[in-house]
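One chain of protein is taken out of this complex; the other chains stay put.
Here the chain labels run A and B in written order, and each chain numbers its own residues starting at 1.
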């Protein structure tokens, strides 16, 4: 297999771009798998926000080519949470996922039709007086690099039952005639508000072109739109990930609505 | 042609580094053009600021080696603005520019002596219920990847007249004996204030070593300098892009002056 035939090493974390943490991940991959193309997906997942990381992975996993995905959002580093590597059966996407077993990978795994096998990664022997608080550097990036370079999954650790991997709760969504109760999954950098509901859910709820948006005590009106530029006040679009999103032309819809990820809002038909 | 002989795929956008948008661009290039070296120029152009993106491209385009430049600052995504790919005749720089036809590429095109040909990119067929609001992922990055991999321009879309590409207004600049009226093009991360005027304009205006800087109601004095360390209060230097810049030693000159990109200021000789 040529090097490009092995695909990329994809990295996602909450390390931020300020410190050298993400840079060290890249350097470890370069050291352990010379020639591996490294693709930074993002390192700005909100600190310790496993759910935000899992949702980002779910959004982007369909767009990845072959390779190994290494994801690190890991508030429990150094505790007894497991470190895992997982194989999936994907025709065109990544072959392996590596990260902490805290649910971070669970939505991406669902999107990829589940794991075909999994191992618990062994912790490396660290030099004396070096703490085990940077598994991204010491465990996950090296494992990803070895898999990219051709190692078999079972060379990296002890086989475990994929059915026992930690799962996150699926986003809230309730569809009824004339109304949708839906979770805010994500507020993006432009302030667009991505919802758990999809265009098909809107059709099932038989919502029309105009909807009432109920957030806690406040109510807004949103109009079906096809893109940002047409969303005069609040627009309800089918977004680029196949979800519904509330948007506002060149303004942050999240600010208009006063909502954040995790909030639950209601959409009601406005006849 | 060897892979390195084809040069790089250069990326610039206003997607920011927080969300996974820029990461998805990188992943799409890796998937569609395995082995292509990806060079991120910046993804932190201010949101929707086409002019800031165009000015950044103008500054950096001379320093690029061969390859394909993909730029996305695109407030009109999903509307009728055209998506374009453009060829240029460059001895050493990029061969193709890809992006929205909203003026973003216009200053770089001028710097590269204009387009030799252009096509309007076809919009891809998206899966049902996936919105067309992420042309970076769906249109521009795939087109850039295909061009890097050897596709001809006319395989990507319908030929259009390069003379009809959208142009941005050139920065304001007025040179008269003893005075320069000049636009603030850019405030960089260190607070340096880049002006549209060049050292030659200063000579044509016959400004001396000391100049008066007039910003709205306020006046300052600046002294000709060669580098940041010598700019005690305000220095006027010829910057690394061949423009004049107002700088202040280890302090943000933009804060001292109270100016931002787009402001017009006047430089007057102070005999």
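Keep in mind that, in the parts below, a residue touches a chain if its C-beta (ideal position, glycine included) is under 8 Å from a C-beta of that chain, and two chains touch if they have at least 3 such contacts.
None of the values given here were measured: they were computed from a predicted structure.
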item: Identified contact with the non-displayed chain, of A:19, A:154 or A:221; value: A:19
item: Hidden partner interface residues of chain A, rising order; value: 15-24, 26-28, 30-32, 34-35, 38, 47-48, 75-79, 127, 129-134, 137-138
item: Residue ranges of chain B at the interface with the undisplayed chain; value: 3-5, 7-8, 10, 12, 17, 37, 39-44, 56, 59-60, 63-65, 67, 92, 188-190, 198-200, 226-230, 237-242, 250
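Everything that follows uses one rule, which is that only the chains that are shown with their structure count from here on.
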item: Cα-superposition angle relating the copies chain B and chain A, to nearest 5°; value: 120
item: Separation of chain A from chain B, taking each centre as the mean of its C-alpha atoms, in whole Å; value: 31
